[in-house]
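Left out: one protein chain. Kept in place: all the others.
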Amino acid sequence: MALSTEAATPKSSPSNPLSRMWRDARIRAIILQVLTLVGVIAFFGWLVMNTAYNLSQRNMSAGFGFLDVSAGFGIGFTLVEYQEGDSYLRVFYVGILNTLLVAVVAIFLATVLGLIVGLARLSDNWLIGKIARCYVELLRNTPLLLQIIAWYFGVFNLLPRPKQSIELAEGFVLNNRGFYLPAPVPEAGFNIVLITFAAAVIFAIGLYRWSTVRLDKTGKAFPAISTGLAVIIGAPLAIHLALGAPLGWDIPVLKGFNFTGGTSVPPSFCALIVALSAYTSCFIAEIVRAGIQSVSKGQLEAAGALNLPPNWTLRRVVMPQALRVIIPPLISQYLNVTKNSSLAIAIGFPDLVSVWMNTSLNQSGRAIPIVAMTMAFYCLVSLSVSFVMNYYNKRALLKER
Amino acid sequence: MSDTLIFSPKPDRPAPAESVGLIGWLRGNLFKDVPNALMTILGAYIAFVVLSWVLNWAIFNAVWEAESRRECLDMVGRSGACWPGVGVWFENMIYGLYPKDKVWRINLGFAVLIAWMIPLWMPKVQSKVAIGLSAVLIYPFLASYFFLGGDKSILWTALISLSLTVFVWVWATALSETFIGKSVGEVVVDKAGARNADEQRQRLIKRGVALVVFLVAVLLVNEWALEEVRTRVWGGLFLTLVISGIGITFSLPAGILLALGRRSDMPVISMLCTAFIELFRSVPLITILFMFNTMLPLFMPQGVEVDQLLRAIVAVCLFAAAYMAEVIRGGLQAIPKGQFEAAASLGLGYWQTTTQIVLPQALKIMIPTIVGNFIGLFKDTTLVSIIGLFDLMNMARAVGEDTTWLGLFIEPFFAVTMIYFVFCFAMSSYSMRLERKLATGRDR
Partner (left out) sequence: MSAEKRTKMIEVVGLNKWFGQFHVLKDIDLVVRDGEKIVICGPSGSGKSTLIRCINQLEHHQEGDILVGGVPVEKKGGNVREIRAQVGMVFQSFNLFPHITVLENCTLTPQLGLQMPKAEAEEIAMKHLTRVGIDDQALKYPLQLSGGQQQRVAIARALTMQPKIMLFDEPTSALDPEMIKEVLDVMVELAEEGMTMICVTHEMGFARQVADEVIFMDQGEIVEAGPPESFFANPRFDRSQQFLAHVM
């Protein structure tokens, strides 16, 4: 860019060599940079010295040696096997998995919800548009943390005790201990269903390829997407039923004071997911709306005047252009969800920050390695996301002169 | 050649009834076809259910007078809100645990801020930029003394006096520009009868008057002693506003510097700025708060205590600066290259180009995003509750942990949600209005 210090060239012949050097922009730039660098290094050196002194005063160390020491505390919700005696490294792993679980579930729900609300915002029905607008304004203008805590303390924690559980459907139970749902138990022969499913997916992909080739060759369209979906769902289901349903469901049942069997998530998880997906859905809704509105009216009129069938207008004209506008901010919303899942700590859900940066840090006192590892994890996630984004942006750039 | 005929247009006829008016509107917007009508009915039903539920709970079934939550529950159970708990705690939700007899200091502090900013909305005032800048840069010295109190060092006394002097200047300017149509300086010179004196003498007179005001202020401030209030008892909306106010004030200039640094041709500077921005943007705010909370004591030399509020403020400021830097960089990138070339052809140096040509344009186009960032910062201050500060949200939570009001969560959350909403919605509506105004300005 033209933002250059070189614009200021020496004007008069200076008297002494020092001021001559200062007037030369290139030399000035070098001096400035060296000074900055020295300053920054000195600052960090000072921090390191202070820290080293403070650590030695408190008999603490900054090494990673504690990672294989037994952590000695329990974790309320884990995706993988974990016991109190497991190492700190295992705690880190458990924390990462929990963070990723929250992120993935919330991203899925927020996208679905955001798409619905975004389309509702664009609805030509005045009332639906207004309701969607209220939803968006109300949720995005209040802090996420407040929403999480309100859902937790105001709703999920106040649910009835297990004996008076709310049964949403057979096997789906909600009470103040969490949300219980049936767990699938594969039995003999279920592998065949899985294989059928895989085969159906391959078939559907093939069908889609064939339909595009056929469209090119004959001009006849074939509903490959709907047929493919029907095959993917229908074929495994048919085999499943033919084999006598070789997938059992472990349904949670009330035993004593609590439910056993099935699988469950704690109330904090429910609150986190509901709040996070509702909050993010507002932003996604606005992104979807902006994306669709970015396709100018002229484009739709041209498609109309060309007599393009509506479904093809959507697939070939509207979607490709809207997605270009939607995808970059959408990806950064997904990154935000991952970062915001760290608010889990406020309601005690054991995500990475809660279980690692809080509990482990307090237990072991190894502030520096623990903070560094946490930051490294989030940086890694951001870096990979921005890598994907750069790739997409480069590909999606509109070719102009 | 035949005679020219005069074209007289036919009078407009009113549009057919079914396409305009109430019926036309209903047809176009609510009952276009059968699915549309069904949607309308469904939407009306949802709106009715939600609204009636909220209104019943919050108003019609609510309890307005009770001594404890038990009493509320006995009266209406969970079907109505229990407002007395919120009422009892309301003052704490606004001022935290700030001593009751000193709350006037907070009120006065914010009143002064509002008084400081009123000239910004007075149409005839010319020096709006200077007044706005002074509110951001000078006002905090005065406010800090209002809020903190305690012993004043000489430097602090001087700064507070400076702040008072500037406040006097702000209103003198506002009044003289509104009613006389001249700047304060000119008015002062006129009164001194030195209108025809040379520039140097005029400047001397202006400075003399400013110095006199300043000295009077110093005398006043010296006499003025406010008892110290430790930041530990700060809380509620007051704390939220202090943290977000400082964050907003700091983030804009710091963000500008970081953005310029990132775009600089000097590799060391640009790398350092990029590293800072990317690091702070890629991790969640809560990890930064935790880091500063646990590591700042480790980083400081032996014996240096860093107040917990200060740790939180430092974390929030750096975080906000990194985000602001990217917003400003976006604005800078949108400035066409021709602007830089034009500035270079005028022989302007880097700082002149930047401050006079590039930045004003970049800031102007990014105003909506900048305000959006401010809103985000305001909402993000709730995170300080996690490291144990009692901001507005944490105060609301504390209500439900009070033994008299045990379990009273929804009502205080409802109340603070309204407060947050009013603040954020006001900011976003203002920025949208500004955006529309700027957009029309561009079109012309």
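The first chain written gets the first letter, and so on, giving A and B; residue counts start at 1 in each chain.
Operating definition for what follows: a residue touches a chain if its C-beta (ideal position, glycine included) is under 8 Å from a C-beta of that chain, and two chains touch if they have at least 3 such contacts.
Since the model is a prediction, treat every value here as computed from it, not as a measurement.
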Of A:Gly85, A:Gly219 or A:Gly256, the residue that touches the missing chain is A:Gly219
The one residue from A:Phe73, A:Trp210 or A:Trp312 touching the chain left out of view is A:Trp312
Since one chain has been left out of the picture, which residues of chain B touch it in the full complex? 1-2, 4-7, 9-10, 12-16, 19-20
Quickly run down the residues of chain A that touch the omitted chain. 215-221, 296, 298-299, 301-302, 304-309, 312, 316-317, 320-321, 324, 398-401
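The rule is simple: only the chains that are shown with their structure count from here on.
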Distance between the centres, which are taken as Cα means, of chain B and chain A, whole angstrom: 29
For the chain A and chain B complex, residues of the former touching the latter: 1-5, 7-8, 29, 32-34, 36-37, 40, 47, 50-51, 53-55, 57, 123-128, 131, 137-138, 140-146, 149-150, 153-154, 158, 339-340, 342-343, 345-346, 353, 357-358, 361, 367-368, 371, 374-375, 378-379, 381-383
So, in the complex, the side of chain B touching chain A is made of residues 28-30, 32, 36, 39-40, 43-44, 46-47, 260, 263-269, 272, 278-279, 281-284, 286-287, 290-291, 294-295, 297-302, 337, 340-341, 344, 348-350, 353-354, 358, 375, 379-380, 382-383, 385-386, 393, 396-397, 400, 407, 409-410, 413, 416-417, 420-421, 424-425, 428
